[in-house]
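Of the protein chains in this complex, one is absent; all others appear in place.
A and B label the chains in the order they appear, each numbered from 1.
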Amino acid sequence: MINLLVLPLLIPLVTAALLIFLPKSIRVQRAVSVVSAIGTLAASIVLLLTVKDNGIQTVNVGSWDAPFGITLVSDTLSALLVTTSSLITLSVILYSFRSIGEARERFYYYPIVQFLLVGVNGAFTTGDIFNLFVFFEVMLMASYVLIVIGGTKIQLRESIKYILVNVISSALFVIAVAMLYSVVGSLNMADISQRIAQIGSLPILTVIAVLFLIVFGLKGAIFPLYFWLPGSYYAPPVPVLALFGSLLTKVGVYSILRSYSLFFYHDQAFTHELLGILAIITIIVGCIGAIAYWDVKKIIIYNIIIAVGVLTFGISVATEESYMGTVFYTIHDMIVKAALFLLIGVMIKITGTNDLRKMGGLMKKYPLLGWTFLVAAFALAGIPPLSGFVGKLLIVRGGLAEGAYVGSLIVLLSSLVVLYSVIKIFMNGFWKAPKDYPGEENQPVLSLWAPGALLVLASILYGVGAEVMYPIISQATDALVHPAIYIDAVLKE
Amino acid sequence: MEILMSIVIGALFASSVYLMLSKSLLRIIIGTGLLSHGAHLLIITMGGLKRGAAPLLGEKAASYVDPLPQALILTAIVISFGVTALFLVLAYRAYQELGTDNMDEMRGNEAND
């Protein structure tokens, strides 16, 4: 079936359209959402296996041939990311049942989550730079609604800033695409790469590369452009936060990875150096935030920024080893971040507060939750044999081999800070003297814990099964290191 | 013609930046509208300005205009229409709920959720 790679986009899209008809019947909405999320996951796993065995899959949308029409391309990297996002969306939907509240469920929560998945999967799959913009907008539109859904005061206030930042970045995206088109005369990413290779490194291309870095950096929250993230992500409820924190920033990072490996690789002395410096500062800023706060949500939110820094550092080194580390670490970070958000969501539900200083002693009553959180925390910090270790090791080794000693050292040190910040949650939340919290008996702790535990399990398997994943990851890295593989598959030469 | 267009685009960007830096929410929204207009004009200028031919390559067309920038603009306009509409609704709701359209009074970090 030649349209296989469309399915992870099509299933959520059709589901979203169907769910619009049933805003009142929440049970049906839940059932349909779960079934469709499982279907999306299954389709993306089949896609991943197909790509692994048969090479890069492409679809020329509307039968328009490659450089002229829009091409959807699924290489191993994008199939991996699509699979991961489908898994995360499934667990977030499961978590939402008992936590998001009926008012939000009635107000089209489930269809909008499906739209978000369409945007994210589309952005990972597309092979056309303007189509990437369109999928960004689908994703952003859904995120605008998700961030404001429920309409509390803080949500309204933060959503306005969030929309404003993203509208400006979308305008910049259009401008950047327009400038790129005027220079190379193509929008197909494979074709762009070929044409840039022909004309060589013009100064204007460096300008455009930096402009794209600004656009993707705003989405992915790298150093000077991360300012909106802590405030805006803090506003929505935990399931939405888990979706945003694990998926949206990674779409930005993926776009940087794709564009900087596929076509903006001619002036590495400038662009990749700049990216490296920004990555290091991003890590430092994230570390400061992660240590400074006593609010569990804030701590994990700043951990997102650290992870983005580590990933962009891996991209900036641009060797096979560091790319492999980046791919490994992206998947790991998406899963573990979502798991951590869901687990601290359970803590917040039980204690009724975000403030660590008011928590304590959860271990006595909820040992399962405590140990799951500890495993997720260790995985995030990168303690072997859990999943964060391999990715970070590869990134650091790649950095050291290229002589980026400062960056590698900071990545290593940041692991300590990450460990400190998550263990701070563990020590203050689960250890210490037990306290009584009003209304804790009414919380469905087990069914809230299960989706997070599912993700932690996935993370453990991913870490322990690194040997099994290795051929797939190295296949994904091949297409990044050798753009010719990607170009040949798209243009079929 | 390109120079004139560049000046117009520059003026649009300048005024949109000015509007977006003001405190009133409505001015900010108008600013984002102007920003996207500028971006759309930029696309059509970047595609090359020509006169006297349709953006189609017919069977016997002697000359034609590059249709791609026009398709891009159409898409971008539709998207910015959607975003602006959503932004307006949201601004109205925020004005009702928070009782202000002044960005200065929307500061703060405290949670109530």
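We adopt the following convention: a contact is a pair of C-beta atoms (placed from the backbone, for glycine too) under 8 Å apart; a residue touches a chain by one contact, two chains touch by 3 or more.
In this section, contacts and distances are computed from a predicted model.
Engineer: Consult the UniProt record of the chain that does not appear here and report its protein name from "Phenylacetate-CoA oxygenase subunit PaaI", "ABC-2 type transport system ATP-binding protein", "Polar amino acid ABC transporter permease" or "Na(+) H(+) antiporter subunit B".
Structural biologist: "Na(+) H(+) antiporter subunit B"
Engineer: Pick from A:T40, A:N60 or A:S387: which residue touches the chain that isn't shown?
Structural biologist: Checking each option in A:T40, A:N60 or A:S387, the one touching the absent chain turns out to be A:N60.
Engineer: Write down which of A:F21, A:F68 or A:Y405 is the residue touching the left-out chain.
Structural biologist: Hidden-chain contact among the options goes to A:F21.
Engineer: In the whole complex, not just what's shown, which of B:A11, B:L49, B:A71 or B:A85 touches the removed chain?
Structural biologist: B:A85
Engineer: Counting contacts across the full complex, list the positions on subunit A that touch the omitted chain.
Structural biologist: Subunit A touches the missing chain through residues 1-3, 6, 10, 13-14, 16-18, 20-21, 23, 59-63, 72.
Engineer: Spell out the interface residues on subunit B facing the chain that's missing from view.
Structural biologist: These residues touch the chain not displayed: 74, 78, 82, 85-86, 88-89, 92, 96.
Throughout what follows, only the chains that are shown with their structure count from here on.
Engineer: Between subunit A and subunit B, what is the separation of their C-alpha centroids in Å?
Structural biologist: Going by mean C-alpha positions, subunit A sits 27 Å from subunit B.
Engineer: Show which residues of subunit A lie in contact with subunit B when the two form their complex.
Structural biologist: 130, 133-134, 137, 140-141, 144-145, 148, 151-157, 159-161, 163-164, 167-168, 170-171, 174-175, 177-179, 181-182, 187, 231, 234-235, 237, 354
Engineer: Flag every residue of subunit B that touches subunit A in the complex, lowest number first.
Structural biologist: Against subunit A, subunit B makes touches at 20, 25, 28, 32, 35-36, 38-40, 42-43, 46-48, 68-69, 72, 75-76, 79-80, 82-83, 86-87, 90-91, 93-94, 97-98, 106, 108-113.
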